[in-house]
Every structure is written in structure tokens, then in C-alpha cells.
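Every protein chain except one is present and positioned as in the full complex.
This part shows chain A:
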Amino acid sequence: MAENETEDALPEPDAPAPGGRGLAAVAGAVPVVLGAAAAWLSLRLDIGTLTDPGPGLWPLIVSALLVATGIGILVSARRAGGTEAFTRGAISVAAAAVALFAYASLFEVVGFEIPTLLLLAAWLRFLGRESWLSTALLSVGVTAAAYALFILGLGVPLPHLIVL
């Protein structure tokens, strides 16, 4: 056994590339915008007084905190990175999210079997790069197992087409 790797420090499995200054600015801008919007909505609720707080007071305090921290991040964005650059893999993430939104929308319309089968097949084949054969076997198998577990086993009233 060679001892050529003992000098390694902490293992960092696939340490992602740090993001640039633009991304750091986005990290500060998001809380500011979000906080400002929430503060505006809170002001339209009843603020009340400190003695008798209305429903809007607490959200207003929290929104102000969000804006303040966002400004803090913007100020420190010049030196601190702390973000991760988006890689080409982000396309997979977006695709997966779209597939999941479609899944959730179809679910109550056509029952859970077809969307589940399609989601599994698409994910295994295109995101997992499985072969067509294992894609077909796994997606049918997992859908059947989910049917057995959730509908027959746990009695969860999932909308379904096949009635056993």
C-alpha cells in the first residue's frame, strides 16, 4: 500500500466553484426586496401600539430585520464571497423542478399512477442516465411498490385509477 496520499488535509468531496461578486450582490438584494415587500404588506395591516400590538406589528419588525440584514450582506459583498457559482448542472435542477410542478398539477386530474410512472421514467433516464431497460423496470416497479405501500398498506386516499 502506497502512502502517497497521507499528506491530504480535510477531504472536500467535489468542492463547488465559488460564485462571483454579482451573485454575492444578489444574495443581499433578495432579502432587501423581500423584506421591503413584506413591510409594505404589513403596513396595510393594523400595526397597533406596543401596549396593544396589532396583527401587523410583528411582521413589520421581522421585515425590517430582513431589510437590515440584506443591507448588511450587500455592504460585505465586496469582500466576502460565500456563494457557489451556478454550473451547467443547474439546468438539471430546473428541469427536475418543472417535472415536479407538472407532477403536482396532474396528480389530482388523472390519478397518481401515470404521473408517478412518467416522473420516475424521465428522472431515471434523463437525469440519472440509466439504461432504457432499467428505467422501464424501475419506474414500473417503484410505482407498483408506492401503490402497495401508500394505498393498500397505509390507506392514504391518493387519487388513483386502478382499483384493486
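Annotations
What we mean here is this: a residue touches a chain if its C-beta (ideal position, glycine included) is under 8 Å from a C-beta of that chain, and two chains touch if they have at least 3 such contacts; residues count from 1.
Simple rule for what comes next: contacts and distances are computed from a predicted model.
Missing chain, UniProt protein name: "Putative tricarboxylic transport membrane protein", from among "Nitrite reductase (NAD(P)H)", "MarR family transcriptional regulator", "Putative tricarboxylic transport membrane protein" or "Spore coat protein JA".
Screening A:Leu65, A:Val140 or A:Ile162 for touch with the missing chain picks out A:Leu65.
Within the full complex, the residue among A:Leu100, A:Ala148 or A:Ile162 touching the omitted chain is A:Leu100.
Summarising the interface, chain A meets the missing chain with residues 1-3, 5-11, 13-14, 16, 19, 23, 26-27, 30-31, 34-35, 38, 41, 45-46, 49-59, 62-63, 65-66, 69-70, 72-73, 76, 80-84, 86-87, 89-90, 92-93, 96-97, 100-101, 103-105, 107-108, 112, 116, 119-120, 123-124, 127-130, 134, 138, 142, 146, 150, 154, 156-158.
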